[in-house]
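Written below as C-alpha cells is the structure these notes are about.
With one protein chain held back, the other chains of the complex are shown just where they sit.
Chain nomenclature is as follows: A and B, assigned in order of appearance, with residue numbering initiated at 1 for each chain independently.
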Amino acid sequence: MPNVTPTPEQSVEPTAMSAMRKRVFGHYGIIIGGAILLLIFGMALFAPYLTNFHPILDQDLSNKMVPPMWHDGPKVNPVHPLGTDLQGRDYLTRLVHGAQISLLIGFAAMLISGVIGTTLGVAAGYFGGRVDMVVNYLITVRLSMPVILVALAVVSLVGSSLWIVIWVLGLLIWDRFAVVMRSTTLQVRNLDYVAAAQAAGCSKFRIIMTEIMPNIANHLIVVATLEMAHAILLEAALSFLGLGVQPPAPSWGLMISEGKGMMFFDPWLVGIPGAALFALILAINLLGDGIRDVTAPENRN
Amino acid sequence: MLKFALRRLGVAVLVALTVSLLTFSMIYLSGDPAMALAGETATQSDIENIRRVYGYDQPIIVQYLSWLGNALQGDLGRSHYLKTDVSEVIFARLPNTMILGGTAITFALLLAIPLGVVAAIRPNSIIDRIALTIAVIGQALPSFWFALILIFFLGITYRLLPITGTSSWMNFIMPSIALGYYVTPGVMRLTRAGMLEVLGSDYIRTAKAKGLRPVTVLFKHALRNAIIPVVSLAAVQFGFMLGGSIVIETIFAINGLGFLAWESIQRADLPMMQAIVLVLSIIYILITLLADMMNAWLDPRIRVN
Partner (left out) sequence: MSAILEVEDLKVDIPVSSGMLHPVQGLNFSVGRGETLCIVGESGCGKSLTSLALMDLLPSKATRSATRLVLDGEDLTTASDRRMSDIRGNKMAMIFQEPMTSLNPAYTIGNQLMEALLRHRNVSGDEARERAIFLLEKVGITGAASRLGQYPHQLSGGLRQRVMIAMSLMCGPEMIIADEPTTALDVTIQAQILLLLAELQKEFNMGMILITHDLGVVARVADRVAVMYAGQVVETGTATQVFENPTHPYTQGLLECIPIPGKTERGSPLGSIPGIVPSLVGELDGCHFAERCRYSKSECMTGAVAFQAGMEDGHVYRCVLGKDECASNFAKGAA
C-alpha cells in the first residue's frame, strides 16, 4: 500500500494541557531553576526554624571568624556549619535570613515596576498615536539615566531603608516591562478577535482585560522573572556600596561588603553569600528562559 | 537620511532637557539642599550662607533656568567640598571612565561576537552549548562579586595583576573584564540569533550558488547583515557601562566619574552629584543618537532612499 496509514499512536490527539505539561517537565532549565528557587524560597520561609541562632542578636565576639565546616579538613564544626562572621554571628543563619531580604525586595520591586511598566506599555500599544509617543518619550528619558547612579543618589538623599530601596528600584526598572508589553500588545491588537470584541461594543477597558492581557501574559511572566533578578542584583550592589539595606541586616550584598576586607584570609565570607546570590539569579533566569521557551520560543532575543 | 537624523536629534534634545530637569530636582529629595550640603555640624548662619551662595533662596524656576544656562556654557557649579569648579573635576576624571568603558566593551565584543558566529554556524553543537552556558552564567554573576573573585585569584593569590589605581594599562585588565562580561551574553545571543536568521536567508543561498568561498559567504555576506543590530546594542551597552562603572571603579579605586560619584554621595556634595548624573546622561543620549545613525547608515535600505 503506497500511502501511509496512521498508526494507533498517531491517531490519538494530545490535549493542549498534556502537551504543555510534557514540555514544561522536559525542559532542563525549568526543572533546575525551579528546584533551586524552591529551595531558596523554602530557606526564606522557614528561616527562623532552620537554625538555633538569631542573625543579628546572637553575637559572640570571642567566637568570631570561625571558618566553615570544610575548611579544617575532617574536623567538623557542628555548631556553626558555615562558620561565623566578624562579629561572631552564625553565618548559616545570616545566609538563610538574607534570602528573605533578597526575595522580598526582588518580588516587591518587580511588582511595582511591573504595574507601572505594563500600564504604560499596554496603553501605548493599544491606543497608539499620542499615547504611544508620550510613553516612548518617557521610556527614552528613563533609559538615559543611569540606574545605579540615580538609585544611589536618591537613597543617599532620602535615606536607606528596606522599603525605600524597594520603591526606588520599582520606580526605576519598569522600562523593559513597558517596551515588551508595548510590542506584544501591538502584535495582539490587530488580531481578529480584538476587532470582533470592538465590533460587539465592549468597553476599551474590558477589551484590554479580557482579550489582550491573557495573550500577553506569558511574555509578562518572562519579563517579570528577568526584572526580579535585576532588582535582586541591584539591591545587592546598593547594599554592597553601603546605600541599600543597612547593617546589621543580613543582606547578601552587605555580607559581601563586610567580608571583603578580610577576603584574603577568610575568603568564605565573600564566597558564600556571593554564591547564594549567583544561585538565586541563575535559578530565576533559567526559569524565565524556560517559560519563554515553552510558551513562545520564537521570542528568543 | 537627513530627515531621519534631524528628527532623532530633536527627540534627543527634548530628552536631554527632561533629564536635566529631573537631575536638577533630585537635590530637593532630601528636603532642604542647603542643610544637606552644610552637614550635621553646621550652624544656622552657615546654612543661610550656603543658601545664598548657591542660590537656593531663589524661586525654583529661576534656579533651574540659571543652572541650565550655566550648564550649557560649561559651568556646572562649584563643589562645596572640594572648593573647585565642578566641571573641572568632572572633565579631569571623565577620561578614566571612558577608557574603562572602552576597554570593557572591546573585551565584551571580542569575546561575544566570535562566540556568537561560531555558535550560529554549528547550532546545537558542543560549542553552541558552551557559548550558551557562558551566557547563562554571565547573566547571573553579580559584577561586584566577580570583581572580588578576580581580585582574589589574579591579584592576591597569584599576584598577576595590580589591584588598584590607574598607573598602567595592566590596571585596566581586571576592571574591564569585571565590567564587560555582563554585556557579553546579550551581544553573543543577538549575534547568534542574527547569524542564524541571516544564514537561512535566500541571498546566502545565492552567494553559495555563485561558488563564493565559505569565508566570503560568512563574513562579507552573512555577518555584514547580522551585525547591524549588534552595533546599536553595543553602543547602548557602552552607555550603560559608563553609568554602571561606579561599582567597579570603587572596588578597583579607578579615578573616574563613577568613583567621583561615590565620593560625592558620601560627602553629600550635591552639585557634584547632580552634575555627574547630568553629564553621564547626556553622554548616553549622544551615544544612542550615534548608534541610531550608525544603524541607519549600515542598512542601505534606510540610507539610500
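Some observations on this one:
Criterion: a contact is a pair of C-beta atoms (placed from the backbone, for glycine too) under 8 Å apart; a residue touches a chain by one contact, two chains touch by 3 or more.
A quick note: this is a predicted structure, and the numbers were derived from the prediction, not measured.
For the options B:R51, B:H80 or B:H221, the residue in contact with the chain missing from this view is B:H221. The omitted chain makes contact with chain B at the following residues, 201-203, 205-214, 216, 221, 224-225, 298-301, 304.
By definition in this document, only the chains that are shown with their structure count from here on.
Spacing of chain A relative to chain B, judged by their CA centroids, is 23 angstrom.
Contacts from chain A toward chain B in the complex involve residues 137, 140-141, 143-150, 152-154, 156-158, 229, 233, 236-237, 240-241, 243, 253, 256, 260, 263-264, 267, 270, 274, 277-278, 281-282, 285-286, 289, 300-301. Residues of chain B touching chain A in their complex: 11, 14-16, 18-19, 22-23, 26-27, 29-30, 36, 136-137, 139-145, 148-149, 151-152, 156, 186, 189-190, 193, 240, 242-244, 246-247, 250, 258, 261-262, 265, 268, 273, 276-277, 280-281, 284-285, 288.
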